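Working notes for the structure below.
Removed from the display is one protein chain of the complex; every other protein chain stays in position.
Labels for the chains are A and B, by order of writing; each one numbers its residues from 1.
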Amino acid sequence: MEQGLLTPEDEESLRQIASKIESYEKDRKNLIPILQMMQETAGYLPKEAIKMAAGYLGVAECEVYGVATFYNQFRFHPPGKHHIKVCMGTACAVKGGGIILENFERKLNIHAGETTPDREFSLERVACVGCCALAPVAVFGETNRGHLDQETVHGHMTPSAVEGLLDGIAIEKQMKERVLKRMEMEKQIEERVGNVDESDG
Amino acid sequence: MAKFLVDNREIEADEGTILLQACLDHGIYIPNLCFVKGMDHPSASCRMCFVEVEGERQPVPSCTVKVKDGIVVKTDTPQVRQLQRTAFQLLMSVHDVDCANCPSNKKCELQRIAKFLKAPLKPRALEIYLKEPRIDESHPFLDYYPNRCVLCGRCVYTCGQRNAQSFLAFSKRGFNTVISFYGAADLSTLDCPNCHACVDVCPVGALVLKEPAKRTVPASSDLGLTPKPLEV
Partner (left out) sequence: MNRMGNKDPDQVFDVIYKEAERRNNEFLADPAPKIHLGMATCCVASGALETKKGFEEAFAEYHVEARIHTVGCMGHCYAGPFVIIDHPASGFPPIMYNQVDAGKARMLVKSFLVDGDPQLEYVYGAMQENDMLPSVMEFSRFNKEKRVILEKCGVIDPEDIYDYIAHGGYSSLVKALKLQPEAVIQEIQKSGLRGRGGAGFPTGRKWEFARQAPGQEKVVICNADEGDPGAYMDRLILESNPHQVIEGLAIAAHAVGARKAVIYVRAEYPLAVKTVTKAIHQATRLGLLGRHILGTGFDLEIDVFRGSGAFVCGEETALIQSIEGYRGMPQHRPPYPAIKGLFGYPTVINNVKTLASVTPIIDHGADWYRQIGTENTPGTAIFSVVGNVVHAGLVEIPMGVTLRSLIFDICGGIPNNKKFKAVQIGGPSGGCLSEEFLDTPIDFDSLTATGAMMGSGGMVVMDENSCMVEVSRYFLDFTQKESCGKCTFCRVGTHHLLKILERITKGEGRDGDIELLETLARDIKAGSLCGLGKTAPNPVLTSIRYFRKEYEAHIYEKRCPALMCRSMIGYYIDLEKCARGCDACVAVCPVDAIFTTRNRKKGIDQQLCVKCGECMAACPPQYDAVRRVSPPSLVPYVEKPPQEEKEKADGEISGG
């Protein structure tokens, strides 16, 4: 079993979880609400959180793990920065949702349920998101420190739209990086100029 | 006391006894895997112990029927056998048939059922699907073989009865369901090597005690500690 791998964000989330858990009555019936709170705080269920829930409610860890693995909602790995959900509801499936999912998998080179190695993207297949009239549908979520910030629904998806959306994100990222780089350079230049001024003075 | 008929034979048992139990007590064998004597609400999950009860439209699992005066039960009808054979075939289609290398060879419930139903151990019509990994060795004292397991849940039930709560649990869902030891590495204070109730109750050879040399931590009894008192 892998140990460690906790990022500073994870540790902060665990601290928050530890303080939030106190507000729940110590009763087995609160197990699922507690797990939901944990996932909302950390973005997924770290091992440490499962242990904490088990200890708090006085049930075996395997029991908590058993419950958590039963439900679709719970994740055991952190999601990517861009969390993509592809709808596989009936309407979407009839209108080619499978092809959309396949295109995401091909473009991102991961399978549904996985996260890209650089933690930029994660891909999930979901049952109906309830936008059947817009089928096929993909939902883009921006995650920030694990929890979901904002979700955008993209309707009437096509394979070329998959490419367009992903390229759009990549371009945006490049632009941001370029802006940051330029700012950094300007700062450096400024500092250097400042230094020169000082040495002059 | 209730009097009732099983395959035209009159049987007496306390009213409210579980039918399967009453039949087994009277030497009438009905194939079963998930039932443990003394359960008050059997899980009825293995779907082997079907019988026909007069008045019911379809065969019912006999572990879910309570004995009542005058009920008429048939254990050997074509419909019952059809369901039992299919259930058995389904179980065998996810089973790694390697009896010679299985500790439960010759005392295995699956072998007994196969003989009873005159059914082959390897299903003819169905593909075989096995799980990976083939052994879960994460428990300090036990090994788990998912491709032998029939997911009857006897081990989970029994461990729970012994220890107030079970240190084995079902995990994942559907076809991927397995018995999990999650967190068990930290439970070295448990007295599994002396208890092994879960191993004993397993109808197949899915749970096996690790040989002492292969234990990842010494058992409390190895260290000369007093074993945990067990209920029952």
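Convention: a residue touches a chain if its C-beta (ideal position, glycine included) is under 8 Å from a C-beta of that chain, and two chains touch if they have at least 3 such contacts.
Quick caveat: nothing in here was measured; it's all calculated off a predicted structure.
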| note | Contact partners of the omitted chain among those displayed are A, B
| message | So one chain is hidden, and I want to know which residue out of B:Ser93, B:Gln111 or B:Ser138 touches that hidden chain in the complete assembly. | response | B:Ser93
| field | Residues of chain B in contact with the chain not shown | value | 41-48, 50, 58-59, 61, 64, 79, 82-83, 86-87, 90-91, 93-94, 125-127, 129, 150-151, 170, 172-177
| Which parts of chain A are in contact with the chain that was left out? | 27-33, 35-36, 66-67, 70-74, 88-91, 93-96, 99, 102-103, 106-107, 126-135, 137, 153, 155, 158-160, 162-163
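Assume only the chains that are shown with their structure count from here on.
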| task | Provide the residue numbers of chain B that touch chain A in the complex, in ascending order. | result | 138, 165-173, 180-186
| remark: Within their complex, chain A touches chain B through residues 1, 50-51, 54, 59-63, 65-66, 69-70
